[in-house]
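Apart from one protein chain that is not included, each protein chain of the complex appears where it belongs.
Labels run A, B and C following the written order; every chain starts at residue 1.
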Amino acid sequence: MSSTPLLEIKDLHLEFKTFDGVAKVLAGVNLTMQRGDVLALVGETGCGKSMTALAVPRLIPMPPGKITRGQVLFEGQDLLKKSPEEMQRFRAKHLGMIFQDPTTNLNPLFTIREQLIDAVLYQQHDANKVPSKRNFSSRARTMRKQANERAIELMNLVGIQDGEKRLSDYPHQFSGGMRQRVLIAMALAGEPDLLIADEPTTALDVTIQAQILGLIRDLVKKLNLSVLLITHNLGVVAKTCEKVAVMYAGRVVEESSVKDLFKNPKHPYTQGLINAVPTRHTPRRGLEGIPGLIPNLTQPPEGCRFHPRCPKVMDTCQQIPEARRLSAEHKVYCHLYEDAL
Amino acid sequence: MARSLSSKELRHKAREVQWEAFRRGLYRFRSNALSMIGLSSLIILVILAFAAPYIAPYPEDARGKTHVTERLLPPSGEHLFGTDKVGRDIFSRVIMGTGLALRVGIVIIFLASIIGVTIGGIAAYAGGWIDDLLMRITDIFLTVPALVLAIAITAALGKGITNVMIGISLVWWPGFARLTRSLVLSLKEEAFVEAADGIGSSHARILFRHILPNALSPIIVKMSTDFGFAVLTAAALGFIGLGAQPPTPEWGAMINDGRERFPSEWWIATFPGLAIFVMVFSWNLLGDGLRDVLDPRSRR
Amino acid sequence: MKLGSYFLRRLLLLIPLLFGLSLLTFTVSRILPGDPVGLAAGPQATEEIKESLRKEFGLDKPLPVQYLSYIGNLFRGEWGQSLYSRREVASDLKVYFPATLELTLAAILFAGIFGTLLGVVSALNRNKLPDHLARVVVLFFVSFPAFWLAMMFQLVFGLALDWFPIGKRLNILMTPPQTITGLYLLDSILTWNWKAFRMAAWHLFIPALVLSFGALASITRITRANMLEALDKDFVRMERALGMPDRVVIFKYVLRNAFIATLTIIALEFGWLMAGAVLVETIFDWPGLGLYIVESSLRLDFQPIMGITIIYGIVFSLVNIFTDMAYGLLDPRIRYG
Partner (left out) sequence: MTPLLEVKGLKKYFPQRSGLFNQKTSYFKAVDDVSFTVPKGKTLGLVGESGSGKTTIGKCAIRLLEPTEGKILFDGEDISHLPRKVMQQRRSDIQMIYQSPAASLNSRMTIGQIIAEPLWIHQKMGGYQAQQRVLELLNVVGLKEEHYHRFPHEFSGGQQQRVGIARALAVNPKLIILDEPTSALDVSVQAQVLNLLQQLQDDFDLTYVFISHDLGVVRYLCDEVALLYLGKIVEIASVKTIFEAPKHPYTQALISAIPEPDPEDKKEQILLKGDATSARPRQGCPFAGRCHAPKIAACETKEPPLIATDAGHYVACHLHTTHSHPSGEHHA
């Protein structure tokens, strides 16, 4: 544990101004990722998983958002302290992102070639060195030619047949699964250190979801990628990741290896979540939901934010629980447990 | 089981909820200084319209009384805006014209929106050949710019302020028809309309209870933003000479009066023009603010 | 090519539309009250004179016959005669129409450029001072009656400052450039006549500017709204996430998305401006359709009125067709079918 983690989020607080008041969307998120990790960030609507993911590349609109406390450390350097220009360069060089809806994340008016080549150019070179389209100097031509070759290579990498021919197509000429492949190609154009995938298969059919998850698994192996996968689907977590962090109402409540989490969930919320998914072993009428509703984040509950819905609530739950280390890999933020290490 | 809430308590809660929604809208509108200026200035104009006979120093000038000895006097303490070529006090005539301008705008917008909403609503909801027929008719009206057609129709009907209102309404409704049609068409596809059908609602119920209330906001916004343009169009017809006939104090016609003596006796045409501007500008400010409140998508 | 067949279909659809339009104007001008012959013949005219006038213009025949013969003539290029001047409507239109077209085109160009610019600036400074300022300024200018504003501009820039001429398309003493299109600016370029070009542009500037204000507000507002909508799209976040600099994201990717929607409004405003030209022309003595229609309307001279409305109808429809096609060229998703 001596090496600097690839990504470390420390005590991150994020607020959003809404008409009803200030929503405390993130309230002390802690998360650590080592190089080579495939980490799932899992939780339900409004738990802040996407906001956490967007905070890393600093893509949260501010205002109305505002980071009030905390750090986002990438190999030790705090991303929140960078200037917008440095940040743009950083995103180009080190990060790749894919989002939920492949139909809306590609620009409908430009060919795949145009968008993919731009992705390559701006990730491989400094923005001010990228030549304009009307620059016909030999250097500019070489750069564009190389980018074009890289684009073809990327199309093949993500498993699009006749990638070279299909570069001239427009996004609407692709199916949903194909578009997601293109987006993955764009995200990987600059060989990022970290790929952040925000619900990459939620908008897709089951058979297509299986294809895309398979592709991500292959790429992890082939390119030795580190992946932060945001999802609400526990099945996707089990199929794709090695480590997992569970979020609830703006905080991480449990961090563990995937195997351990499903075999041995500790936090009452995690237990509830796992029991809420019907599996082949669930008997008729045997499904358990979690009673109650997610809290209103403009007036969140004191202490542990899950306590109003928790079946094992105690007096101490009025205080914010510290991290309890149950094993080297298993952390839980719950008063029910003591540090084992 | 919990105690049932009484009807009265429930009604009380309902009022609270509605009041809250209203307050939010009001808050958004009030926080927009410009629309507040527009609203205040319109309120003043309305008061002016009603109180004109008592405020205007020479109200009889608006009804056509002439003063041959006081022709073409420049603005002064006696005649704030000067006098015209037959010696009428322009200030009085401008004030007395306020009510007319308001009335013209209101009549045009109401006539046009009633015709337009009815035709657009029927076309969209009925669909098929009825839609085709109604929309082709609407298209014909939209092929020629409104003002040109309004000139032609009003000319054929004969000069006069009533015919101006009829003429402009007749060319103004297609805009409302198009808007209503597109609103109804998209609302028809909404799940809640399908759900209304699914519980067994009649066509009339679906249209009047579910579709039209949800189409209302954009229609109101269009009414308010169109108002200024309707006033401008009416003034234009007055200016051409098709509108109110002398001695009616219609602002457009007054500008036309002053045109031949412009710019030497500049005041004759200038002040009625400013009056039109004030009214239209106020409406435009108000309409812009209303759009913010009722159609949040348009301005974020 | 799909685009070609789309164009063809739209042109075919134009025919019933123009039929409808001619029927509408015909109905309006013949059935409604008013006595054009009485007006044309003058107050002293005897019943016989009126009768012979009616016969001459075919007004004694049943209305359907009148309409059919009018339509028939229309197709043969005979657009009828003015009751008043006895001139051919078609040749009058040939003279007046290019003047209006030139004025409208110049105005829509101004409005399009400034409106788009203001809209973009507004959107990029959302809810900050430039945004509010732009909003007030365009609302301010659109609230003036165009004819009144024209008078004021004439007074200030023409008479007081003497920067611009106060009317007409050219100096009275100057010979217009050889007529090719009838648009002076275009003709003077085509004939390499720079003096005429400068003169025509100088005369055109103020009328076109005044006219353009009418369209400025909506173009600005729509551009602003479209810009904001486009900026809010997922692909913008994606492009930022890829590390593209903001200038590329905004001026390459967002602008095209925003502009496509603005295009429709520009076409719509073209019609509004062409009508507004009627008023501006009367002030600046601009020899276009505006003066022509005002005079004809006041005299109930129905042949010119019908001719003018049909010309307006054709031009406005063509503008719409061309915009739709441009729309399709800019947006690959549009399939003509």
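Definition applied: contacts are C-beta pairs under 8 Å (C-beta built on N, C-alpha and C of every residue); 3 or more make two chains touch, one makes a residue touch a chain.
Computed from a predicted model, the values in this text were never measured in an experiment.
Although one chain is not drawn, the whole complex shows that of A:18, A:135 or A:175 it is A:175 that touches it. Checked against the full complex, the one of A:80, A:223, A:287 or A:314 touching the unshown chain is A:287.
Within chain B, the residues in touch with the undisplayed chain are 1-2, 4-5, 7, 10-11, 13-14, 17, 21, 190-192, 194-202, 205, 210, 213-214. The chain not shown here touches chain A at positions 44-45, 175-178, 205-211, 213-214, 232-239, 258-259, 262-263, 272-280, 282, 284-285, 287-291, 293-294.
We adopt the following convention: only the chains that are shown with their structure count from here on.
Shown here, the protein chains touch in a chain-like sequence that does not close on itself. Seen from the Cα centre of chain C, the chain whose own Cα centre is farthest off is A. Between the interfaces B-C and A-C, more contacting C-beta pairs are found at B-C. Between the CA-based centres of chain A and chain C the separation comes to 53 Å, rounded to the whole angstrom. Within chain A, not a single residue touches two or more of the remaining chains. For chain C in complex with chain B, the residues that touch the partner chain are 16-18, 20-21, 24-25, 28-29, 32-34, 126, 132, 135-136, 139-140, 142-149, 151-152, 155, 159, 217, 221, 225, 228, 232, 271-272, 274-276, 278-279, 282, 293-294, 297-298, 300, 302, 305, 308-309, 312-313, 316-317. Residue ranges of chain A in contact with chain C, taken from their complex: 57, 59, 85, 88-93, 95-97, 99, 101, 104-110, 118-119, 122-123, 127, 170, 172, 183, 186-187, 189-190. Across the interface of their complex, chain A is touched by residues 233-235, 237-246, 248, 253, 256-257, 260, 330-333 of chain C.
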